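Only a single protein chain was left out; the remaining protein chains are all shown in position.
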């Protein structure tokens, strides 16, 4: 989160090439050594592993079908009554009489999906644009980067809101797309910067002088080297996309069909009853905050680990 | 230099035109829209068709676009259909823009007044409990969804404690004179102190919610910049020369750390609009952000169109300014 968006991305890209030439220790190994000792990273890693594990096994973990209206008989809208905690339903039910604990657990799945897909799509788009710009250079580069810069200068949430509003029918898919498109320019600039930085580096020059085709240079040498910064950015994006998706739901641009739960949607949809049923908001909000914090901690400590300044 | 700027300005015009065409065409391809909004539950297929024809929405998109463009050049961007039916889109913008500026300025002031001192203190006590705590705090601040925080603030300070108002810009019934549209400023200018104070009170909660992210960012930038400066040789020298800490702090550290901080403050101000969409919605604060949110919800295409085009224009212009200032500093860029 430090610096302007562009500066941050560029600094991250720079770190690709700053290889300790003669240390004999690989970049990854030295970074790992530092990471292991960083408590922030450990906390983030524990949170993330737990989150992913829960998301993967939640269908078996959840005591009830999250879409089944088991407790519908206990819902009385007129008196604002929702099913209270009871044996078999430790967190009670939601306003439609569905088991809240199960929804919370299964919700992790969609939340993870939103984060992962948004990141993957953003990464893929950024990869295409960034590689094109970085590898081809010239006017392709200037056109792509001009567009990328304009997109970067728009606050990401605002862009996501605009994009999702342009879809005729909001759905989980449109939420993912809106959140993902916002990430494309970030990855594009990152990858391009990383490639430009590598252009003059020894191993690329060596490959070129050996007559390796430019395409092969890009895919075999440059891209693998960009992996570090990309991973850093990806973990940070996982956090922001989950938060942004929640904001979209709050603005009514989220997935209106809630048969498959998602935390952002659960939070966005329960704001109306936040004073009478705070648990309905606090649980998903707490989950989002913890998970976003986990990803951010990993991302930030990875960034620090890759930062050449810390390597000295 | 002039040629460069002119060329970039021409590019800007082209970008805006293309964007406005795309936006125009896309919005009109969506279901619903003005006809549904105007007719509501009473609509019939017949009345829908008649109205579509009357508004010229059945004509080819290019014809519609050029008519829109013609009117837009004379300052007419159409009438709001959902945000403030009865006002023109331009009125919606011009009345809400000062509201958002006022809110953003206060938010930035809060973020700066808290972020810089805390960042500085954290850096001075690097690794201490205060440092660790505030770093974690700033990370959490970024992880909390803004609208959720806004709800908490409102619930606590407005609903439960009743210290601050929960919605709007000014208590209704206060007879305030409108001069600039900036309510606090208006109150001061006309010496209607109660109106100014009232408007300020309305700003506090939304500004606090809006300030969290810029606060977290400014805090961390300040901390990092101060740490960098502290590592610099001249600070070590100054300290080794026996200069006492407060002097070093004043003379060297803060001054040298301020440059990146000031840049960040500028950039964060621009980014506030995103947070404003959420915050203004929660507090029913009639600013541009709320207009965007309601515009989306009620499919108010004229307003959306205008607001998005203006936003794009502002961003492209800011980019141009940044590029021009770089070009002024670094002559090599111009020749590219």
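Note that the chains are named A and B in the order they appear, and that numbering of residues resets to 1 at the start of each chain.
The rule we apply is simple: a residue touches a chain if its C-beta (ideal position, glycine included) is under 8 Å from a C-beta of that chain, and two chains touch if they have at least 3 such contacts.
Heads up, the rule we're going with is that contacts and distances are computed from a predicted model.
Asks: Which listed name, "Oxidoreductase", "Peptide/nickel transport system substrate-binding protein", "Glycine--tRNA ligase beta subunit" or "ABC transporter", is the one UniProt assigns to the chain that has been left out?
Replies: "Peptide/nickel transport system substrate-binding protein"
Asks: Which of these touches the unseen chain: B:68, B:120 or B:148?
Replies: Counting the whole complex, the residue in contact with the absent chain is B:68.
Asks: One chain is left out of this view; which of B:11, B:47 or B:237 touches it in the full complex?
Replies: Touching the chain that is not displayed is residue B:47.
Asks: Spell out the interface residues on chain A facing the chain that's missing from view.
Replies: 69, 72-73, 75-80, 95-97, 168-170, 252, 256-259, 271-276
Asks: Since one chain has been left out of the picture, which residues of chain B touch it in the full complex?
Replies: The missing chain touches chain B at positions 30-45, 47-48, 50-51, 54-57, 67-68, 71, 76, 78-88, 91, 95-96, 98-99, 151, 154-155, 158-159, 161-173, 176, 178, 181, 183, 194, 197-198, 201, 281-284, 286, 290, 294, 297-299, 301-302.
To be clear about the criterion, only the chains that are shown with their structure count from here on.
Asks: Averaging only over C-alpha atoms, locate the centres of chain A and chain B and give their separation in whole Å.
Replies: Distance between chain centres, rounded to whole Å: 24 Å.
Asks: List the residues on chain B that touch chain A in their complex, please.
Replies: 15, 26-27, 30-31, 138-140, 142-148, 151, 155, 159, 216-217, 220-221, 224, 260, 263-264, 267, 270-275, 277-278, 281, 292-293, 296-297, 304, 308, 311-312, 315-316, 318-319
Asks: Flag every residue of chain A that touches chain B in the complex, lowest number first.
Replies: The contact residues of chain A facing chain B are 1-5, 149-150, 153-158, 161-162, 165-166, 168, 239, 243, 246-247, 250-253, 264, 267-268, 271, 274-275, 281, 285, 288-290, 292-293, 296-297, 300.
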